[in-house]
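Below is one structure, written out as structure tokens; the observations come after it.
Missing here is one protein chain; the remaining ones are kept as they sit in the complex.
By letter and in written order, the chains are A, B and C; residue numbering begins at 1 in each of them.
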Amino acid sequence: MAFALQTEKLCKSFGALTVAEQIDFRLEPGARHALIGPNGAGKTTFVNMLTGAIAPTSGKIFLNDQEVTRTSQAARVRLGLGRTFQITTLFRSLPVLDNVALAVAERRGDAQRMWRPASAHREIIDESLELLATLGLADDAAAAAQDLPYGKQRLVEVAIALGLRPKVLLLDEPAAGVPSADTEKILRHLEKLSAEIAILIIEHDMDLVFRFAQRITVLVQGQVLVEGPPEEIAADKRVRDVYLGEATHA
Amino acid sequence: MRLTKIVALAAFALVSAAASAQTVKIGFITSYSGLNGNLGPYMERAVRLYIKQHQKELPPGVKIELIIRDDTGPNPDKARQLAQELVVRDKVDLLAGVIFTPNAMSMAPIATEAKVPFVIMNAGTSVITTRSPYIARVSFTLWQSSYPLGQWAAKKYKTAYTLVSDFGPGHDAETAFMQAFKEGGGNIVASVRVPLQNPDWAAYLQRVKDAKPDTLFVFIPAGKTATAVMKNFSELGLGQAGIKLIGPGDITTDEELPNMGDVALGVTTMFHYSAAGDRPANKAFVAAWKKEYGANETPNFLSAASWDGTAMIFEAIRQQKGKIDPDKTMAIFKSWKFANSPRGPISIDPETRDIVQNEYLREVRKVGGQLANVELETFAAAVKDPWKEQQKKK
Amino acid sequence: MILYVISVGLSVTMGLMGFINLAHGVFAMAGGFILSTAMARFGVPFPLALVAAFVLVSLGSIFLEKILYSRLYARGELSQVLFCIGLILVAMAVARLIYGNLAAPVFLPDYLRGQVQVLGRDFPTYRVFLILFSGVLILSLWTGVERTRWGAMVRAAVDNRGMAQSVGINTKRLFMITFALGSGLAGLGGALGADILPVQWGYPFEHLVYFLIVVAVGGLGSLRGPFVAALLIGIADTACKYWVPALGAFLVYAATIGILLWRPQGLFGVRA
Partner (left out) sequence: MSGYSADTRIRWTEWLPWVAAGAFFFLLPEYLSLGARILIFILFALSLDLILGYAGIITLGHSAFFGLGAYTAGIVSTQLAINEPFVQLAAAAAVAALLGVATGAVILRTRALTLLMLTLAITAILLEVANKATWLTGGADGLSGVKVDPILGFFRFDLYGRTAFLYCLIALFLGWWVVRRLIYSPFGAMLTGIRENTTRMHAIGAPVYWRLVLVYTISATMAGIAGALLTQTNQFVGLNVLGLEPSGDILVMLILGGVGRLYGAFIGPVVYLIAQDYLAKQYPEYWYFGIGTLLIAVVLFAPGGILGMVDKLRDKWLSLYKQKSSARASAR
């Protein structure tokens, strides 16, 4: 069957330092999948290879059975790969509406229209507003992104990614740096997302991971340690040793 | 507020222009800002000095009003705009000045269209005067000095190397020298054109040294570039290698000599003016200059040309009793002769409206502890622009 | 090639502090004027005049750093570039007011004139002196930055200003001293080069392009970069002028474009 996202023997090394080693990973359509691992496990490198921000040393990446290993970042987005950033990456001084509308316009192929005013493109604006409403941001559409509380900025991140109508959504620590009350809110919104989108979440907040994910992959030192449903992972001794153990000790 | 002020001023200017017809307005354009902005004052001072000394010779009731504009350097569109304003708004009777050739070229159509006589006091590319029947030039052309220099050099040296700045005047000087030198039986070893903005001359001069010519002909814009070349020439030991440095007078301008120091000694140049020129008219000119602007100040060739140009304008005013008619003025210019110019007898060629003057062979020597361009001989008397003479034959 | 001696100082301000100091030529010009004035008007011997150029320019730059530059460290490149253009214009006007239109006369002492024989060829003494001098200068700077505590502190402060501040480094004073050193070197360079590159009021603007090239090619954030770039371009430029003079100015620009397309961060750029 076709996987939403798949990697084959993916490797990346910077000189002598190997940060990804033979990673075989599969994301099923509509999956709620989490990628966890201790600091320096190579999670971010892995995500960057998936999105095309950096090129792998060897191995292959497939998006819906289409090889995209050498495809540009922008082209992968057009093939249905959306992402959020670990560090909030917004158009800070622009209104929230514009943040989302830029993505929507890009997806619709309207971003190169040069004549009719942007504010007259109702179809783009309406879709963006709708999207904001589903994430509870309807009232903030006119505010500048930088003026929003951090938790809401993280949701704008998600909204931008959703504006691309992705088939696969990579959430890079969506709750990083967010107070726990807001984490709850973010989680609620994430749970409401369409079941057609396959979601890969990279997260440190174990509570969130275990509540959200149906499958979990544990990455340690650039290698897949184990993969399975949450119960299995929670029970796995090796995971407890290298990861949960470390977490409790720290 | 500001707008009304300008309008009022403009209206006032119109009225006053009508009321005092006896005021002759001269629109004077030169460069004060920009990298060559140091040259402007040499011209303006000469014009002011002449007016000051000779004002009483004007017909009674006639006054001269000098309207000065800065063209900011080789900036033809600015120069054209200024000329246009001078003609349209200030209603000047004459245009004068201009250091740079492109500026003069861009102003030429305005002189033609508005029928305003235009006295060029520096810009030295030969073709300028052909661009408008209302242009007369009192300065020089590069052919005028480089061509005779080539003739002179051909008699003395067998081989020559030419090194010029890569721009219009440089090309003019190079062609003129080479032509005369070859006609005289000389051999050009090599010719090099150097970018205008060239910080270091050592590489070029080393090459010259290795080529071992009898003489090195150099033309570069007057000023500190020339100093740099002199210093490099001496440092690299080209003089000791038996190479003689020659060029048109631009390379040893009078005001730059103190900066060059002893390295300039012995450089031979051909030019139409030297502040050290041993003529009574020149001595008086230099003395008046020092009296007016300070003992450390020396006029240069720009000053001499501006001085003579003003003299020519005075002649036209006197003959027409202060009422400037463009065509009559041009007729007066064409037949103008001036025996007492600081640079010796000069005149305007009626055919080409270009200057006719003597070319002097000079050498840098120490006079009373100070460096000066000492005129050795009047190499050629009453030289017309050789380029135009050749064009005629064709 | 001598022009590039001046950019040694530039590699200190630009390389270490990451400030695009286009107004570097201003300090070089000041150095040249000071040398000329000291020698011509007060009869100061050449070596002493060099020291004076270095010290006075450093002091002057501290003043400028305090009131102007320090406000701009955190600002974007565009602001820095524009500010420098403004400063250049003001400096040019001031220089013209004080020193008039002509270049400052500089006369070398006799022992630096003439030629020396090296490997059977004649070389101008002064140039040999300059090359040796700048070689010594860059070596001592290099060891200064790489080996001393001061060097380590500067590098730390550039990498992460907040962090350096929090471990007790007085970055403000550090930057001030570094800036003064860089400018002082510029003054020294201007003074040294005054004989070959005449110092006139248009100086900072005329040589602006060369400073820019050196820095862009060398790459920001390293001390070595601009120096190597200066040397490289200087030699290439000189060689080209000697062998193919007809190409003239093209080569420098073409080489710049080539190198920058090949390595957009410059030869030794460290910024990712």
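The rule is simple: a contact is a pair of C-beta atoms (placed from the backbone, for glycine too) under 8 Å apart; a residue touches a chain by one contact, two chains touch by 3 or more.
None of the values given here were measured: they were computed from a predicted structure.
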Shown chains touched by the chain that is not drawn here: A, B, C
Of B:77, B:183 or B:262, the one touching the omitted chain in the full complex: B:77
Sole contact to the chain not displayed, among C:56, C:92, C:106 or C:141: C:92
Absent chain, residues of chain C that touch it: 20, 68, 71-72, 75, 77-79, 81-83, 85-94, 96-97, 208-209, 212-213, 215-217, 220, 248-250, 253-254, 256-257, 260-261, 264-266
For chain A, residues in touch with the removed chain: 51, 53, 72-78, 83, 85, 89-95, 97-98, 101-103, 105-107, 110-121, 124-125, 128, 141-142, 160, 163-164
Chain not shown, touching residues in chain B: 3, 6-7, 10, 32-33, 37, 40-41, 68-70, 72-78, 80-81, 84-85, 87-89, 101-103, 105-106, 108-110, 113-114, 125, 127, 131, 166-169, 171, 195-196
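Everything that follows uses one rule, which is that only the chains that are shown with their structure count from here on.
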Shared interface partners, meaning chains that touch chain A and chain B: none
Most centrally placed chain, judged by C-alpha centres: C
Euclidean distance of C-alpha centroids - chain B vs chain C, Å: 37
Contacts with 2+ other chains: residues of chain C: none
Interfacial residue positions of chain B with respect to chain C in the complex: 35, 37-39, 41, 166, 192-195, 197-200, 202-204, 206-207, 223-225, 227-228, 231-232, 235-237, 255-256, 258-259, 261
List of chain C residues in touch with chain B within their complex: 1-3, 96, 100-105, 107, 113-115, 122, 124-127, 195-198, 200, 202, 205-207, 209-210, 237-242, 245-246, 248-249
